[in-house]
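Following this message is one structure expressed as structure tokens.
The complex appears here without one of its protein chains, the remainder shown in place.
In order of appearance the chains are A and B, and numbering begins at 1 in each one.
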Amino acid sequence: MTTGTHGNTRTTPRRPRRLALGAGILGMSLVVSACSGTTPGTGSSGPAASVAPASSITEIDYFTDATSSDAFKKVLDTCSTQTGVTIQRQSLPLKELLPKVLQGASSGTMPDLAFVDNVNVQQLAETGALSPIDDYGFDLSGYVKGIVDATTLNGKNYGVSPAINTLALFYNKKMFADAGLTPPTTWDELTKDAKALTSGSRYGFAVSAPASEEGTWQFLPFFWSNGGDLTKLTAAPSVDALTYLTSFVKDGSMSQSVVNWAQADVADQFIAGNAAMMINGPWNISKIDKSGKVDYGIVPIPTPKAGQDPVVPLGGEVGVIPATGAPTQAAAAEVLKCMTADAQMLKWAEGNTRIAPRASTAAEEIKAMPVLAPFATTVLTARARTTGLGAKYPVISQALWTAIQSALTGAQSPEAALQAAQKSVG
Amino acid sequence: MSTIDRTGVRERGMRSRTHRREYLVGIAFGVPAAVYVVAFFGYPLFYNVLMGFQNYTPRSFYTGEAPFVGLANYQTVISSPTFWPAIWHTAVFTVGSIAFQFAIGLGLALYFTRRFPLSGLLRAMLLLPWLLPLIVSSAIWRWMYDKDYGVVNALLKLIPGVDAGVPWLTQGNWALVAIIIANIWIGIPFNMVLLHGGLQSISADIYEAAKLDGAGAWQRFRYMTWPLLKPVTLVVLMLGLVYTIKVFDVIMGLTGGGPANQTQTLTTWSYQYSFQLFKFGPGAAVSNLLIIIATVVGLLYLRSLRRSGDPR
Partner (left out) sequence: MTRVMARNRRTQVRTSATQATPSLAPHRGSGERRAWIHTVIGVVILAVLLFPLYWMINASFQPSGALLKPEPSYFPTTFTLDGYRSTFATQGSNVVTSLIVSLGTVVITLLLATPAAYALAKLRVPARTSLMLVVITVQMIPGIVMANALYIVFARLRLIDNYLGLMLADATTAVPFAILIMRAFMQDIPQELMEAARIDGAGELGVFRSIVVPMSRNSIITAGLFAFLHGWSDFLFAVTLTTGSAFTPVTVGIYRFMGAQTADWNGVMATATVASIPAVFLLILVQKYIAAGITGGAVKE
């Protein structure tokens, strides 16, 4: 490589030139960023009743897989025809939904109608981006209390749910019959049955305990049924509940791999016959039926003592109406009203194997799909996770799922794990 | 060089004209990329650096309000009990991945410099790990690593003396090993292709001379290939470092940062702050730390370039 005589004949010294260029680059960046800075959302969140609804709205949801997506599309199409509003639909994976909504908030391009996980509603409402649904004249009589709690913040309701769900205990009828057992109703029975059904490569019991909201969600039936309080993670009922769950791993009746299994994976394990019982939701029903491999039954989740009702967490989507302007808000409200009217609510709940949030509609649904009965009964007393916690819930949830994983893998005792959790919550 | 032969003022004048011309040409060639980089990276970089100094919540997305909090986010991050573990995990993950990716990639590149039937096809197929969407790769590895039903443990149990499966993803240390192995698998094609390209650009005649002189294979490698490969080696290692620190999908797909934060790296932790806890300020602070690390790595690389004879 020729070095050179070139190097000594610079006309300007090196450093100031470099600084100038650096400043120039920084300057251009500032200009670019100033030109594309964030602006507050537009649109009023006041009453939209007296405005003519827009003729088309943008919608966003998280029903991406074939079954759900097709069933949801049918409902959207029916309501689109009924209300005369064209719906531009976008469906995203659940993990990407909230970032997309927030991006929309930043750029003033929020969807007119969004179906978000109920656990995020209060947080979104807190940002001020949502319009209260009280303005649109929804009839929420007969709605399950839990879902109304989930969507209420500071006395105002910010969303209406078209379908909800919760957890129950699935069990393998053949394995139970072979072992001469009946489905458990109490914690003691669950422990005994799980132990008895563990043999060879088969585990008696399986839950989902990954490092995500699913981990917390699956633990809450045990946590709450034992009297646990999310604001008191180190109290005795909380510790006992975690100790109970850990006992399954200690006994050998539950695989330690549950810390890596999402609920979909647990269902796969159940279908493959690797687990005799699992805690899971109604979304698996069509999959298990289709596989034809398992003769299964569903019962409510066992409780600490006999005669109690399990306290289960409430799941499901909520339709929210961001403040994107009076006409689009009115149109979105019309569509949402159509979707939550009895006819469409029933179609959606049946098509997606979830539960209708209106008790009367749910009763009808059970007539057509009796297998959903255990879910329908427990969902009446289900509790919303964000009740009283609002935006604090994500922090508590993360601390809790970390503690669950810590205890299940034996890294810490349940007590120590929950103490660390409480400490991280602050 | 034609200019060397001339003397005097005319020479200096010509040289500075040539310099200026080259200078302008250099700018002209670089301008499209420069505009692109500034336009596409300028705003995100500025945005991220700024967010590290703000109390940024979901509300900030909507209202644009994000109060300035100075270094509070950095204090939160540094005083968090996850901080040092995250740094440690990131360091182990990065060093472990790069060491093996590079070594295996180099070995494969050397092997494939030979010409034998189907070598081109085989080399092309070795790029496949990089082709798969990461969501698919993580799912496959997750099944393979399952303690009870995974094929890795099934194969391990075939070895006499091994009767219990390894708790690949459920015990902290093993989980770290597991994600490193998966990451190595994904990163080998990158290293192999670049090193192969570097090896190809070394003229083969010099090996002939060395072989005639009696140099063995290892000596040829150590004293000829390795030094000649140095520029490519440096850039591969530098880029490998930057990309490995940034790895996100593989870790999230396999362990989600768990179990219990035992595979949490700086990148996954930043994501957790921003999109699981919705505390975007500390999330940006952690990712800014990563940017600082990358800058340091870049400076080291540039210094090594200068030392190894890059003339300007």
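The rule is simple: contacts are C-beta pairs under 8 Å (C-beta built on N, C-alpha and C of every residue); 3 or more make two chains touch, one makes a residue touch a chain.
What you see is a predicted model, and the numbers here were worked out from it, not measured in a lab.
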Interface partners of the hidden chain - shown chains only, full complex considered: A, B
Of A:74, A:100, A:156 or A:392, the one touching the omitted chain in the full complex: A:100
Positions on chain B where the hidden chain makes contact: 1-2, 19, 22-23, 25-30, 32-34, 36-37, 40-41, 43-45, 47-48, 108, 111-137, 139-141, 143-144, 146, 148-151, 154, 185, 188, 190, 193-194, 196-198, 200-206, 208, 228, 231-232, 234-235, 238-239, 242-243, 245-246, 248-249, 267, 270-271, 274-275, 284, 287, 290-291, 293-295, 297-299, 301-302, 310, 312
Touching residues (missing chain, whole complex) on chain A: 1-2, 17-18, 21-22, 25, 36, 38, 62-69, 88-94, 96, 99-100, 102-103, 106-109, 117, 200-201, 214, 262-265, 267-269, 271-272, 274, 281, 283-284, 287, 291
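Methods note: only the chains that are shown with their structure count from here on.
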Computed distance of Cα centres, chain B from chain A, in Å: 34
Chain A-touching residues of chain B, taken from the complex the two chains share: 1, 4, 12, 15-16, 19, 38-39, 42-43, 45-47, 57-59, 61-64, 81, 142, 146-149, 167, 169-172, 254-262, 272, 275-278, 309, 311-312
Complex contact set, residues of chain A against chain B: 1-7, 9, 11, 25, 28-30, 32-33, 36-41, 95, 98-99, 102-103, 105-106, 123-124, 126-129, 201, 203, 210-213, 255-257, 259-260, 269, 272, 274, 391, 394-395, 398, 402-403, 405-406, 408-409, 411-412, 417, 420, 424
